[in-house]
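Shown here: the complex without one of its protein chains, the others still in place.
Going in written order, the chains are labelled A and B, and every chain counts its residues from 1.
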Amino acid sequence: MTALLSIGGVTKRFGRVTAIDRLSLDIHENEFFALLGASGSGKTTLLRMLAGFETPEAGAILLDGKDISRMPPNRRPVNLMFQSYALFPHMSVEGNIAYGLEMERLAKPEIARRVGEIMEVTELSSMARRKPDQLSGGQKQRVALARALVKRPHLLLLDEPLGALDKKLRAAMQLELKRLQHEVGITFIVVTHDQEEALVMADRVAILRDGRLLQCGTPHEVYEHPANRFAADFIGVMNFIEEDGRTLALRPERIRLFPERADRTTEGRVTARAYHGLDLQLHVETPLSPRPLLVRLTADAADRRPVAEGDTVTLGWNDADTRIFKD
Amino acid sequence: MAPALLWLTALMLVPCGLILALGFFRRGLYGGIEYAFTLENFALIVDPLYAGIFLTSARIAGTATLIAVIVGYAAAYAIAAAPRHRQPTLLFLAVLPFWSNYLIRTYAWIVLLNREGLITQGLRLMGYEGEPPSMLYTEGAVITGLVYNYLPFVVLACYAPLARLNPELAEASRDLGASAFTTFRRVILPMTLPGIAAGAVFVFVLSIGNFITPALLGGGRFQMMGNLIYAQFLTANDWPFGAAISMVLIAIMMGLLTLQAIAAERGAGERREGANG
Partner (left out) sequence: MADRSPATRRSLAVLLAAVFAFLYIPIVTLVALSFNDGGLPTAWTGFSVKWYGTLLANRDILSAALNTLIVAVISTAIAAVLGTLLALGIETRRRRGRALEALVFAPMIIPDIVLAIALLSFFSLLKFPMGLHTIILSHVVFNLAFVSAVVRARLKSFDWSVTEASADLGAPAFTTFRRVTLPLILPAVIAGALLAFTLSVDEFIIAFFTAGAGRASTTLPMQIFAMIRFGVTPEINALATLVMIVSVTALTLSQRLNKGVIAP
């Protein structure tokens, strides 16, 4: 795979705040790339530099090998779906979507055809003539998405595209985004706060912290081999056990109950149990750490050996499933 | 934005700067300007003759301001107390006259106060037999005209802080045992004072610098600073003196606005402390 976008040593400061600090990152053709990071870590700033609304103080942004970091936003083959949608309130749904194609001076019938197509795909055809203030949150979002997609950009940037939606709509839109990506075949960079969303949707994820790249890799890599304690904590749920001046990190689903064979075992008392979907989650107090260990059992495993609050249990795991960090 | 700034510079800043300079020159023999530095014009301002005129105009403007502020504040209070959905309309109606023709509004009072005007007619209808009262061309007429013209402005200036006032503050005061009047005096009035002060400064400055109202309702018998400036430029032909008076007018305005700003600042500080304490 060749790099479609290559970010090299980019730095952006706002007064005394360094929003992005010497960041380098390659993004491949047709990739679904997720940017993760706490609030204020520089995600929006990075996207705004890619779209052309901020100019980096240092570094280069290469798209297809050409440096675009000084190119004005209207000339870049990159589109941004805004965190606030930024729909034009005085134009209809159709008008909003057609706007970008009109800027390319395409012929009227061509514009009409492509707008019609994308409205089919995003299920907006029935509300073509409505104004943005007559749409629900989810509908507005689809208009914002359609408006960016219809331009067939090389690269589509989405700033928390699903941020404002309720859980159910979110799940539906996640599938829809994936489907659209396969259908239209463009490269996506998605900013999200929601690590689960990133794990579900992305081909690769990057974690930002204070404007720096902490780790970048496939969701599996980042989940199973977090580069450091922060990344481990940021993605998924993790148990931490401090011993001998180092930290042992262990995923809840890697802990087994009453194991027949295990590299390590410990005794503990169940202090809470609750179902998370089909999985059963237990809090177990052990001598190993001040905070209870989190244990996640599949429905099968839970049925095989029922436990109640207050029960004493034996926990076990294999060394291969733990990660060790020296802080 | 550059063309607009250029326009304002060429046709406001430069002319006003010119007036500033003009005040320090001497009047020429035949009414022209002699370009020699002098402070005579300012000496003339404190001359008893002119100082007297200034004091009279300050008194008239002060009275008009006082009345306009009291009546305007009361009206603004009444509007703010009206049902919410009616407030915009009431306010619009109260302010509408302010934006219409000043001359016509002043002229309407000539019609009313005239010797054979409507008020006289009204008195006759009620059985009054004597000489028509002379109301036009009095100090009262000038003050009435000024109050009439600037009242809407005061209503507007006082309404904003009254409408913004948190109703729970007054309720809290009542809850703590204050009477309605005490609540007004100790809570509502202090919190809305900066708005009133700003309104008052403008009414006072516009009144003291007025020249239409004294000319039409005062019949030329009452001179305000505006009439004096007018006369220097159009009849006495003493431009440097006219310029000096204008500068005094601007100085009064800036001085009062600065005082108001300082008072508002201090008031805000006290309120902040009050909120913390």
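We take it that a contact is a pair of C-beta atoms (placed from the backbone, for glycine too) under 8 Å apart; a residue touches a chain by one contact, two chains touch by 3 or more.
Keep in mind that this is a model prediction, so the values were computed, not measured.
Engineer: Please identify which residue in B:Leu44, B:Ala58, B:Leu123 or B:Leu156 touches the non-displayed chain.
Structural biologist: Touching the chain that is not displayed is residue B:Leu156.
Engineer: With the full complex in mind, choose from A:Gly65, A:Pro89 or A:Pro109 the residue touching the hidden chain.
Structural biologist: Only one of A:Gly65, A:Pro89 or A:Pro109 touches the chain omitted from view, namely A:Pro89.
Engineer: Determine and list the chain A residues touching the chain excluded from the picture.
Structural biologist: Chain A touches the missing chain through residues 51-53, 72-75, 78-80, 82, 84, 86-90, 99-100, 103-104, 147-148, 151.
Engineer: Write the list of chain B residues that the hidden chain touches.
Structural biologist: 1-5, 7-9, 11-16, 18-19, 22, 71, 74-75, 77-82, 88, 90-97, 99-105, 107-112, 114, 116-118, 121, 148, 151-152, 155-156, 159-160, 162-163, 165, 167, 170-171, 174, 180, 202, 205-206, 209, 211-212, 216, 226, 229-230, 233, 239, 242-243, 246, 249-250, 253
Basically, only the chains that are shown with their structure count from here on.
Engineer: For chain A and chain B, what's the span in angstrom between their mean Cα positions?
Structural biologist: About 62 Å separates the centre of chain A from that of chain B.
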